[in-house]
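Take a look at the structure below.
Removed: one protein chain of the complex. Kept in place: all other protein chains.
Labels run A, B, C and D following the written order; every chain starts at residue 1.
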């Protein structure tokens, strides 16, 4: 019951965000209709005719009041239709998104997992050696890595690994010469292309985990049950298990939340590496005022975050017996 | 099905990788508005224009062609050996449908195409509307060179039965209901034909390579064994990389990934790229540049003297060094024409009679003073005592920004409160015609090396007028502010007297003798040189980079027809067809 | 002052941090005074090597890189500081209101906060930046804060909720003190260490957002900004591709890294200074 | 009877930024088989630290600076290697913690925690679970429910009893109880004390019972040791110490307990504040709060004197023979 409520709430939130962005993107200066309309007029087509043509080409009714457009859009979205791209006439937004999403999702997920893993390791390490210089070194590295903007790291990595030494490719998600699908060459090519984006996610991501894990571990280490476990003569493995499970648990919610942040960061990272994911799609859409695509990216990202949160909460109740719901 | 067809072909084992793609996630539809197929590679036109002298072509799909003396019919014979990639013959119907498609978008009507007749399987007759302002030469070039032949089978179904009636209506009175309806109908059909998404496997090709696969950043092509000149083609594969931003292409070039790229450079990158992988640079001419435009509705830029003073104040060469250091041509004498075109159309004396506007501080002072300006210790003041403000709006194309920045810096040093404002390109596109900016950077020149097009752009289109197919001028401005150039109908040019630039341009567009045209061009050039509706800063570099690491490219010294291919076509398509490229 | 020094001295990393921060602050304050004239474009001195005249060399237009960094710092730091202050104000006020003004207000404010937390902030920032055109620093700062107050508001709210149950608040209520009095005198001072620490982190966030916007190049710009420098260095000017132009690429990157490092290293010092419990427990 | 535990001169220090805190100083005591010893002292007097010292696992950053701890096997436990130490724990010495609510892993069911102990000490899991169940039953717990419960599902008193049960799981020779009742309600506390008393007698194990509330102790222990500022200041059979305390501090502790019957007039707290390790004089640590202090007390550390009634005490006032000491306790008795 509670979960059904939450799911309904989540869907509602996505809807509200979608509606808000509907109006927001249309407030941007330079509407695509205007651009095309003026282009046509300059070609010598009379005003009303030009409007007509824009109407046909762009799949929008020009001069339609915003609210009417919204009602229109509502009708579409209820049928699960996100509309068609304005700039790439005739291409459904869904298709653009599904072309871009896998790349982002996979790189973000791998980046997240690796950074989480490294962060947790370093955090535990730092907690164990606390009050010593290694610990403060780890902490400082963690917080600095966390504070350096993603695009700075991305540019630096690009410079080093793609420009100075040509270890990694300069753009794209895979080489066109391999056949996309579940085959060795394709996977290798993909891994090769995603190395730098993933590396960037890891470098900018692990710091936060290190700090959180350290804080969490330090507080668990202070807990009486850790001392108790030691005095009970439990094996070192068991004790580390106690420590690990108790200190990682609070990080789970953050794990899912950071998925959203990383989706946001993809705008910078994918831009820098010319990696054809959601971030790139969004940046292009913003540049060309491709409203439906912008909205599509927005809705998708928001939905991903919201549902990731939902899953995190759900998993949390399963993992932590203290939360009974 | 298309996979591996050429795999046995020993000769065609090489791969050409080039940066040329622009589309991102578009449709595979060679007629589509976001087509991802590099049409040059997969679809060829009837003939390739050499861009040297009128009437000089390489035959591609066409065997022969002829323009009737009265200029009303143009007959083309198709090479009977021409085939589609699936082995079927390429016939007159394919050509017919291809040009019908052109009518849907209103393009063909613009050139004066009024009807097409299929004479036999390999002969097509094009009818030209004699009233049109489009010259015979241009008409011929459109038919032969500018349109790639698409498969008729695929597009037939998008052509309305009453196409030619609609085309006729389209050319009628602009205000009539029939014209409006026809336009609407045509656009609707065009849209259908353009937005359909075709699977590469269902497509057939008549060019040297067929599309195999696309990703969001690359396309893969494979040799078409049924291409008319397949024997000459020795590149088994072509990989096209999307040219989203220059730096992606630079990196690829620096990494030795590319055989060919058309990309601009900054000096440092140029030096680096040319050092490696046997890259070399071919400075292809291009008739586009960057210029400063004035909104002559806004004081003090309505004053010719102020504009001239600014021309004297700006060191264009210095700006170009910063904004477009590699491959760019100097703007030369300010006359509205591309430098080489001007040299071709104007005599040396005529050229010399034009003012050069080399940087000259004395002239600046003189002109501004005579315009009522005052120089104080705070810089120049306009006649009403306020500071002279020079605020240029630039779209965020970074080379432009850098160049304009250099100019504002120059002006500031001369006591003018100059400033650069950068807006994003979309906003800029929208706001320029609305007359929002007093000074702005914009593209310079028509899209053709034909002077008529250049002046058409400058004096008619940019002035918010348009030429109707029947040769009349029509004001398209929707508000007074929109007439941003606001060039008066009559300009009093010293040594020429009263000149009506718009009328002259209109005449230039028609069928005239070369001599008559040259006379008009001189008048217009002189007018431009005096009236200064814009200040050209540089001509854009259209340089191409080739790598001779894997391929040997043809020698272009003293072969302007080959050199021109770097500007107007994807050069290796032509070179491969002509059998001029060798693999290393 | 003695206290500040004492706290800083405790860890060398803090001193390093403060040194960086001080350097940039001085740059930001005095930069515009030293370099009051317009940047000098010099086509004959493009990508000059570092020299006494140009400490960090020159850029693609022959302009002094060091000068740009200094001018950039004014913009970057002002906007960041302003944005961080706005974020703090917004987050704190909303958090306090949600935590203290009863359930209805809480429910409404928290829904809004959740909404802002779930909307991908970078995307929102991009769209808003293009929409508003970012005509001046205040607008830009407001914008940056608009996308970043959510986390703080939520944290403040939960802290208020927990402080509300604390004994000393109960005592104050028992002493008959008014709600607002308690909020301002009992609860707020307890939040201040957190708010101060968060302020520092908000500055790093604002720098990230601001520089990032300019780096992406989707927004109009007039001012000198490290993001614009990076955009040009990685983009059109191609500074990335030659050792000759290395300084133009490296300078803004280094500036950002050093500034962020400085702030981060100061965070724990600020934390200690703001919290009397931490200060004297040593 | 032999000593199950023999502690000699145990000293424990905590290095801090302001200096070294000597939390435990030269503490020596022995516990015989089946005997139970109580340690009483104020907060901060070093009781818990002694307990952790027995396990050779003083919390960070503490270190054992000197002394020896010997169990039945006679080896110095402080020199035993880690693995052997691990095996020794719980099988020979176990502990019930001060805040034993928090000594159970919150993420695991009690059952699993029993299993973990079985695994660590290579016991049969099934048998050990049965053992645990029988122990829980002894403690008036609903065994099935408790075994399958997560710690947070149990009340404080229940968790405390579970902890005691777990401490007895491997039949250790000695169980250390660090304030096992402080956090409990009156009735729960009463029940726990009763259970402990019962088990002690039934299983004949030794107890080390630590508390700051001297009233809690008298029913459970045989002898008592009073600590102040890390030092033992009085030690002896519980009845002797309770009825005739020798050290002024012990006396003060007893006097601060309000009686349940009779007059309350003589109830009196100890003046001054609780143990402050950084303000100790050279001599007697209790000097500043003692109302019978003499000048020499601040200078000369009081000698360790064993009195007739088996009570040992570190106080300048204490004398092995002579009447005035007896007079004083006598007088004190009257006041109670």
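Methods note: contacts are C-beta pairs under 8 Å (C-beta built on N, C-alpha and C of every residue); 3 or more make two chains touch, one makes a residue touch a chain.
The rule is short, and it goes like this: contacts and distances are computed from a predicted model.
Visitor: Looking at what's absent rather than what's present, what does UniProt name the missing chain, "Oligopeptide ABC transporter ATP-binding protein", "NADH-quinone oxidoreductase subunit K", "Cytochrome c oxidase subunit I" or "Nitrogen regulatory protein P-II"?
Guide: Protein name of the absent chain (UniProt record): "Oligopeptide ABC transporter ATP-binding protein".
Visitor: Out of D:11, D:49, D:143 or D:191, point to the residue that touches the absent chain in the complete complex.
Guide: Among D:11, D:49, D:143 or D:191, only D:191 touches the chain that is not shown.
Visitor: Using the touch definition up top, pick the residue from D:86, D:109, D:212 or D:293 that touches the left-out chain.
Guide: D:212
Visitor: In the complete complex, the non-displayed chain touches which residues of subunit C?
Guide: Touch set of subunit C with respect to the missing chain: 166-168, 170-179, 181, 185-186, 189-190, 192-193, 275-277, 280-281.
Visitor: List every residue of subunit D that touches the chain not included in the displayed model.
Guide: Residues 42-43, 140, 155, 157-158, 185-191, 193, 212-219, 238-239, 242-243, 252-254, 256-262, 264, 267-271, 273-274, 336 of subunit D touch the chain absent from view.
Going forward, only the chains that are shown with their structure count from here on.
Visitor: Applying the document's contact definition, name the chain pair with more C-beta pairs in contact, A-C or A-B.
Guide: Between A-B and A-C, contacts are more numerous in A-B.
Visitor: Need the CA-centroid distance for the pair subunit A / subunit B, whole Å please.
Guide: 39
Visitor: Distance between subunit B and subunit D based on Cα centroids, please, to the nearest Å.
Guide: The separation of the two C-alpha centroids amounts to 94 Å.
Visitor: Taking the mean of the CA coordinates per chain, how far is subunit C from subunit D in Å?
Guide: Subunit C and subunit D have C-alpha centres separated by 54 Å.
Visitor: Can you list the subunit B residues in contact with two or more other chains?
Guide: In subunit B, the residues touching two or more other chains are 245, 251, 254, 424, 427.
Visitor: Pull out every residue in subunit A that's touching 2 or more other chains.
Guide: 29, 163, 287
Visitor: Judged by the touch rule stated earlier, which pairs of chains are there in contact?
Guide: A-B, A-C, A-D, B-C
Visitor: Across the complex, what residues on subunit C touch subunit A?
Guide: 11, 13, 114-115, 118-124, 126-128, 130-131, 133, 204, 207-208, 211-212, 215-216, 218, 230, 234, 240-241, 249, 253, 256-257, 260-261, 263-265, 267
Visitor: Per the contact definition, I'd like the list of subunit B residues that touch subunit C in the complex.
Guide: Listed in rising order, the residues of subunit B that touch subunit C are 245-247, 250-251, 254, 265-269, 271-273, 318-319, 321-322, 325, 396-399, 402, 405-406, 409-410, 412, 419-424, 427.
Visitor: Within the complex, which stretch of subunit D touches subunit A?
Guide: Answer in residue numbers: 52, 55, 57, 59, 61, 86-91, 94-95, 97-100, 102-107, 109, 116-117, 119-121, 150, 152, 166.
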